[in-house]
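Before I ask anything, let me first share the structure, which is written out below as structure tokens.
A single protein chain has been omitted from the complex, and every remaining protein chain is retained in its original position.
A, B and C are the chain letters, set down in written order, and residue numbers restart from 1 in every chain.
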Amino acid sequence: MDLGVSKNLEPLLAAVKAFMAEEIAPVEHDYIHEIGVGDRWQFTDRQTEIMESLKDKAKAKGLWNFFLTEGEHGSGLNTVEYAYLAEEMGKSHIAAEVFNCAAPDTGNMEVLHKYGTEAQKEQWLKPLLNGEIRSAYAMTEPGVASSDATNISTQAVLDGDEWVINGEKHYISGAGDPRCKIMIVMVKTDPDAATHVQQSQILVPMDTPGVENLRPMNVFSMDDAPHGHMHQRYTDVRVPKDNIILGPGRGFEISQGRLGPGRIHHCMRAIGAAEKALQLMCERAVSRTAFGKPLARLGGNIDIVANARMDIEQARLLTLKTAWMMDNVDPKEARVWISMIKTAVPNVSIRIVDQAIQMFGATGVSQDTPLAAMYMGQRTLRLADGPDEVHRMVVGRNEFRKYMDTKPVNAIRRHG
Amino acid sequence: MDLGVSKNLEPLLAAVKAFMAEEIAPVEHDYIHEIGVGDRWQFTDRQTEIMESLKDKAKAKGLWNFFLTEGEHGSGLNTVEYAYLAEEMGKSHIAAEVFNCAAPDTGNMEVLHKYGTEAQKEQWLKPLLNGEIRSAYAMTEPGVASSDATNISTQAVLDGDEWVINGEKHYISGAGDPRCKIMIVMVKTDPDAATHVQQSQILVPMDTPGVENLRPMNVFSMDDAPHGHMHQRYTDVRVPKDNIILGPGRGFEISQGRLGPGRIHHCMRAIGAAEKALQLMCERAVSRTAFGKPLARLGGNIDIVANARMDIEQARLLTLKTAWMMDNVDPKEARVWISMIKTAVPNVSIRIVDQAIQMFGATGVSQDTPLAAMYMGQRTLRLADGPDEVHRMVVGRNEFRKYMDTKPVNAIRRHG
Amino acid sequence: MDLGVSKNLEPLLAAVKAFMAEEIAPVEHDYIHEIGVGDRWQFTDRQTEIMESLKDKAKAKGLWNFFLTEGEHGSGLNTVEYAYLAEEMGKSHIAAEVFNCAAPDTGNMEVLHKYGTEAQKEQWLKPLLNGEIRSAYAMTEPGVASSDATNISTQAVLDGDEWVINGEKHYISGAGDPRCKIMIVMVKTDPDAATHVQQSQILVPMDTPGVENLRPMNVFSMDDAPHGHMHQRYTDVRVPKDNIILGPGRGFEISQGRLGPGRIHHCMRAIGAAEKALQLMCERAVSRTAFGKPLARLGGNIDIVANARMDIEQARLLTLKTAWMMDNVDPKEARVWISMIKTAVPNVSIRIVDQAIQMFGATGVSQDTPLAAMYMGQRTLRLADGPDEVHRMVVGRNEFRKYMDTKPVNAIRRHG
Partner (left out) sequence: MDLGVSKNLEPLLAAVKAFMAEEIAPVEHDYIHEIGVGDRWQFTDRQTEIMESLKDKAKAKGLWNFFLTEGEHGSGLNTVEYAYLAEEMGKSHIAAEVFNCAAPDTGNMEVLHKYGTEAQKEQWLKPLLNGEIRSAYAMTEPGVASSDATNISTQAVLDGDEWVINGEKHYISGAGDPRCKIMIVMVKTDPDAATHVQQSQILVPMDTPGVENLRPMNVFSMDDAPHGHMHQRYTDVRVPKDNIILGPGRGFEISQGRLGPGRIHHCMRAIGAAEKALQLMCERAVSRTAFGKPLARLGGNIDIVANARMDIEQARLLTLKTAWMMDNVDPKEARVWISMIKTAVPNVSIRIVDQAIQMFGATGVSQDTPLAAMYMGQRTLRLADGPDEVHRMVVGRNEFRKYMDTKPVNAIRRHG
């Protein structure tokens, strides 16, 4: 169970770190600043110029599509190796996109790669792999507890050669991006079928008539423009019968395959965010003075930093082991590990970001450090792709199951 | 030590609750919605209409200026009594202003009431008491740890009959409001004096030449427009010599008097926010279903709710006792209690709001519940008016001091 | 809602403090040391001499039976007043007994006082009130979850004029004491009755044939000799029909009445223990040096002390309010408050004792400070008289109940 940086990965990891320091860091701030300029839901010319030129450079250096581990377009990396790269990307607000490794595109590309028809691949996977378009994934619904996938109520009904879709979805991340051309929508195709074969996943081009962007949803007060977390309504949205992925009733199955790697990527980026927050916290602590001492020597700050280091190391190892499980054991077993990191890791990253905020005082919640945005992002991760509560249930049940059929060891014995 | 609702308070508390339910609740949502309309830094006509008509009604019913406990304009309430009213106001985003009990006006009015000259009172206290203008308090500076007040670097130099002020302040809450006409600015007037008599507080009308709003500071990504948390620069800002409050070198002393009640009010409103979050959490838990059960019956949700109830009750009692101490003991002793609630209470309110968010899922971080805004407000309270760390230092030192001069009781004895 | 020290209480509280400092403190250590001498399940002559002489002095000064608030033998104190005295007693291992205010005698005396017949009072209440005998309360059973009182399986069957009791109880505190003469035993008298009227409480003299002390139960490795937490077996134990208290089927009802005050007393003593631990911690911190500094100035120790102070103040106020509720509101409402303190307070006292242990290093777990014994006592309190989990359930359910029948306020509204 090798969880270290492999020989294979070493040069790649170094190249990514160098690219981030030399190419991304100098322009990242400019890029973010541009979000507030003009129509917030369009990219400014300056933004487009920054991002496209970074993408071109990254692609030219082969720092591209790392996430896709297998197949002809695959990077040949295993999940442990990719995890180290994802961690680095997690330290920047824009790096994942620069390397064409940003959610939700990565998950969508994986779905198309694994389950798509040749025609679907040609039409959507190819431009996604090239970084020419972006995509979205419409899953969560406003009226029901979407953590329980059987609650999905958006319906797709077959009418001749077309699926007719009606319903509402919200928190469709990236659906505000003008470059977003395609969505995978989770729908209910057969309400009368057995619980886990009622759902399907369907490709819906963004410009299909009947797809309506109702409003951007906020994450705290952040709308993440122009990426956006959209609330959409579907009114008699018609797509060709062939737009279904893998076939009717396979939606739940696809989710399971899609969400695993996505959650690991999220967690590794969260580790990166936590490392970044710890770095900022330490820099602040050694350089800022109050009551005649650097903050590093006041009160429990050294304990906070020490605990942060321990928590990060543990969270990273758990994520790396989960990545290893993903590659090496039965998916059912790996799923429990994914639920573990999906609960454990964001709680670590939030806590550390929160403590870094405290170390920065008012500046910590301001627009002058990345901490506030990091907090909002990490906090949302405790809800996205299943809330903590659901993942804990998965882990807890798995644990109890081990003892269901066995007689207890004789734990209790009377001592005189 | 009566911490209950007094006979005197009963009808007033009932009237405030009724006013909030009947007058404020029906229009609050409209008011908040208007913030996003047009120029976010101006009030819309609809907003002005809502707020001014609510204020008129409240004033007409005598539900006005409760916070001012003494003097001819005073409500005659003691701090314990006011605390119960502040808690109610804390459940709404706009109620404190409706009853003319909103920060930072309350603190500023108290300062003017206690320490202002007759002329200062006539010019500024009167319109503030009438709710005709609003005010700001400029304390925190961007470059230094303002939690240590001796770090203040904005300077005021006497030049003939005028103070000339140069420096920068940020997080000046309310300074974005077009109705904000006057600021109290904490400045350094005598850098060579003893540490705690270097500072003074000076009245600076908002439209004084040289006062420049550089930008609004964010709280997370919320700019709180049009209220705003402004970053200002002062360039040769000139105000009359008489604009100083109480005299040169008294700034620190005024702070001490000003911040005490302000912190209690903050804490009582925080209790109100926590109660509101608990209410929302419970309503969600009993009405939302997942995996075939109401959330109330899933996992540890009942424990979360029970702990929230216990935490709120304890935090409220601590705040009420602190209010009582404020009214009944030496201010030095009361100050330690204020540091206790200033640390303990926001940590409770944040935790409960955070758990309510989790119970609501993605909706909890959205604009569809007040929870996200409550979270951002409560989290900032851990930094505003002194970060937790400084208040803990006050409490801890006070505790150690009890044992400094005494010989330890013989804690350690050898048993055979 | 006066939660302060009343005028009435002031002299009494001063007298108790003085008695503890002047009479108990000088001999307490000797008393505890004697437990290890000779037969650990008998009192040594020295122990008897110390305790009886302390009791005589306390009784002579009227510092006696404070706990009994009403009736001819009552102290005339209300529960808030008694709470302050109980807190003081909680700082010493032996004080409660000295003032004849020790559990489980206090609860048993209350039961006899409220529900006993004249004959029962004459035979058992009188010597208990005089401090001539001690008593026990047999409730918990080894094989079932006794937190759910309906699980009780010890049976009492009426045979002519006698109840015949068979079953097992454990953790019968005080049943090892040679002076313990009487037990109240919770039994099932009518297994076919409605759930809460199956149980009865019966007086069983300790020397009744068939009562067998199987072994002392440990609390961690502490057997608390000669007090003891006994495991007993009842084999055809026969007591007169009249030994039943209040009548068959009233057992659950008596429990409810008995446990309320008992839990408040426990909690107030726990506050005393927490105060004692905080005192020891501070004395250690200011006097012990490591790495060239007193512990008080190392790492987060000042934060630990500050948090301890805040937690204690909040826990005390919650307990005092609960005491006030006990005296002033409907018992059903008070019961929820009792569940709150029963959960909240021991968790505070354990945490503080645990942190004090850490401040003392190895000495903290040794026999050279009272901390280890305090830890074991406080930890057990999270289980005794209902585990945290059951009390949280009571509090949580009460909270949810408020929203069961009401329609939710419209928490969720869509903002554009």
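One rule holds for everything that comes next: a contact is a pair of C-beta atoms (placed from the backbone, for glycine too) under 8 Å apart; a residue touches a chain by one contact, two chains touch by 3 or more.
Quick caveat, the model's predicted, so the values are computed rather than measured.
When the omitted chain is restored, the residue from B:Leu63, B:Cys267 or B:Ile302 that touches it is B:Ile302. Only one of A:Glu162, A:Asp190, A:Asp242 or A:Asp368 touches the chain withheld from this view, namely A:Asp368. For chain C, the residues in touch with the chain missing from this view are 140, 142, 145-148, 151, 170-171, 217-222, 288-291, 295, 298-299, 301, 357-358, 361-367, 372-373, 375-376, 379-380, 382-384, 387-389, 392-393. Residue-level contact of chain B with the missing chain is found at 215, 299-300, 302-303, 414-416.
The chain not displayed touches chain A at residues 1-4, 29, 32-33, 36, 278-280, 282-287, 296, 302-303, 305-310, 313-315, 317-318, 321, 340, 343-344, 363, 367-370, 389, 391-400, 402-404, 408-409, 411-416.
By our rule, only the chains that are shown with their structure count from here on.
With centres computed as the average of Cα coordinates, no chain lies farther from chain C than A. Centrality annotation: B (chain centre taken as mean Cα position, compared with the mean over all protein Cα atoms). One simple way to say how far apart two chains are is to compare their mean CA positions; for chain B and chain C this gives 42 Å. If each chain is reduced to the centroid of its CA atoms, chain A and chain B end up 37 Å from each other. Chain centres here are Cα means. That of chain A falls 52 Å from that of chain C. Counting partners per residue, chain A has 299 as the residues that reach two or more other chains.
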